[in-house]
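With one protein chain withheld, the remaining protein chains of the complex are depicted in position.
Per-chain residue numbering starts at 1, and chain names A and B are given in the order in which the chains are listed.
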Amino acid sequence: MNTYTALYPILTIVTGALLIILLEVFLKKEKKDYLGFIAVLFLLASGAECIKFWNKGFSYFEGTLLLDKFALFFFLIMILTVIFITLISLKYLSLQHTDHGEYYGLLLFALSGMMIMVSSRDFLVIFLGLEVLSMASYALAGLKRDDERSSEAAIKYFLLGSFASAFLVFGIALLYGAVFSTDISTIMNFFHVETNFSLMALTGMAFIIIGFGFKIAVVPFHMWTPDVYQGSPTPVTAFFSVGPKAAGFAVLMRIFFPFWKEAVNSEIFFHILWILSVLTMVVGNLVALRQKNVKRILAYSSIAHAGYILVAILAGDNSGLLFYLTVYLFMNIGAFSAVIALSRKGKEFLELEDYSGIGFRYPWIGATFTVFLFSLAGFPPTGGFLAKFYIFSSAVHKGLVPLVIIGVLASLISVFYYLRIVIYMYMREPTRNVVIFSYNPALFLVLFLCLYGVLMLGIFPGNILLYIKQAVAPLAF
Amino acid sequence: MIPLSYFIILSLILFVLGIIAFFVKKDLITQFLSVEIMLNAANLAFITFSKSASALDGQIIVFFVITVAAAEVAIGLAIILLIYRQKKSIKTEDIKSMKG
Partner (left out) sequence: MSELFLVFLVTGVLGIILVLINKILGPKKSNPTKNTPFECGSPYLQDRITPVPIKYYLVAFLFLLFDVEVVFLFPWALVFKKIGSPALIYMAVYILILALGFIYAWKKGAFLWEK
């Protein structure tokens, strides 16, 4: 196959982004609603390209573009994420005075960055993809230009994000100094062969972990997360909580999966990640208990979920990780969609108090939100339960019993704050006058699809697991 | 001829100075500058390693890092300007509308 055709999935997205940015300035104001639909069209086209490549693609441009099934699976997850985000933002943007057509272009640029990240074996290309993602994210976070919180979110995300990427670059530089290559497999081979590797290589690897730790928001590199999640426009928050995280974990998986078995001194990194995982699960869940703002609760919950996913990386459980991320996509975007549904022109209802009595007043939104919260907490028969079950059981198989005990205890804590929202919705008398704008078909479509996804993955996970097994096969050699 | 290890040490010093400045300084522009210093420390390290291996790819990486840094400057200054217009201040202690 021609090498350049392998670029099609990414090129489609980039073309769509450029087209939207251009149309934004050439179209009249009242026609800008179409931009969202154009974005969805390009996303669907790119998704079709990915499916066409499922059995064909492998490695192009000397490993800098790696279209294996692992990458393609992540492409599809991310494309689905961005389709959902686009649909839930269609009405939100005009309701909240954030009506910039560039929004969809930036989303597509961020998506192309994530796609570049997960489909490469070269640290330089991964770094460039990460930067494309980050630049678009900084702009997305500050999109509500008349809202002080939004620009505060942007500056915090920008400062800490660029700080983290400086760590990443320096880490890559140190590894380059030790191995004279930026290729992941060469670097891992070096760690495998060399019996006493230099301090430089170890520091480089540690810096790379720090850089990605910021991106996927693990404790103690999570300080920016709650504020950024609270301040950003809500659909953007939903995007941040799913997209960049999936990309970051994909890269970590690519780095560490071959590492556990072969490398001579992998214990150091194993212990570092072990500590990070425990801290993330415990701190994320404990701090979430005393939050009063629903977006902040969901922010801390997403930190805690990063901890569970780190367990999957420690256990070397690829398919568990992919399954978790798939479920997480549906339940988290679903929860945020429910939050977005509770808004009207110029006002969003985000305090816990606002949610009292919602369950009876808006029964559909209340019921779906409850399902998503149960799934996030890990109750059967939702997907959240199975995802946690797979990860923890494979960790037990690998003999990580203390880690699993901590994880289970942490998710018990998490039940408190998820249930608190449910209790507010169903067992409190309404104290505030919450009237919402309810004509929003795209949003309800997403709510329905997420509900379907969460329940399907919880009850019939077989089909998706089949594809996941295929997707992780190229990593296992 | 100055030994190559000196450059590595210099780049480490620059990197550490950048980290310290990021945490010590209390205004956005200086924090942002310290991040730029960290990036340039990495550039120096790349060039030195590339010289010691007499390979060119390290220098190519520097090109990419420089352009990335330029893009970061543009978007970062734009955000800082936005903050300044809203608050008439770029001190970190004035950025506190969210708590919890």
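We take it that a contact is a pair of C-beta atoms (placed from the backbone, for glycine too) under 8 Å apart; a residue touches a chain by one contact, two chains touch by 3 or more.
No experiment lies behind these values; they were computed from the predicted model shown.
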Checklist entry - Shown chains touched by the missing chain? => result A, B
Item to check | Interface with the undisplayed chain - residues on subunit B | outcome: 60, 63, 66-67, 70-71, 73-74, 77-78, 81
Item to check | For subunit A, the residues touching the chain missing from this view | outcome: 18, 21-22, 24-26
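Basically, only the chains that are shown with their structure count from here on.
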Checklist outcome for this item: Seen from subunit B, its contact residues with subunit A in the complex are 8, 11, 15, 18, 22, 28, 31-32, 35, 38-39, 41-42, 45-46, 48-50, 52-53, 55, 57-58, 61, 64-65, 68, 71-72, 75-76, 79-80, 82-83, 86-87, 95, 97-98, 100
Checklist entry - Which bits of subunit A are touching subunit B when the two form their complex? => result 124, 127-128, 131, 135, 138-139, 142, 145, 148-149, 151-156, 158-159, 162-163, 165-167, 169-170, 172-174, 176-177, 180, 182, 226-227, 230-231, 290-293, 296
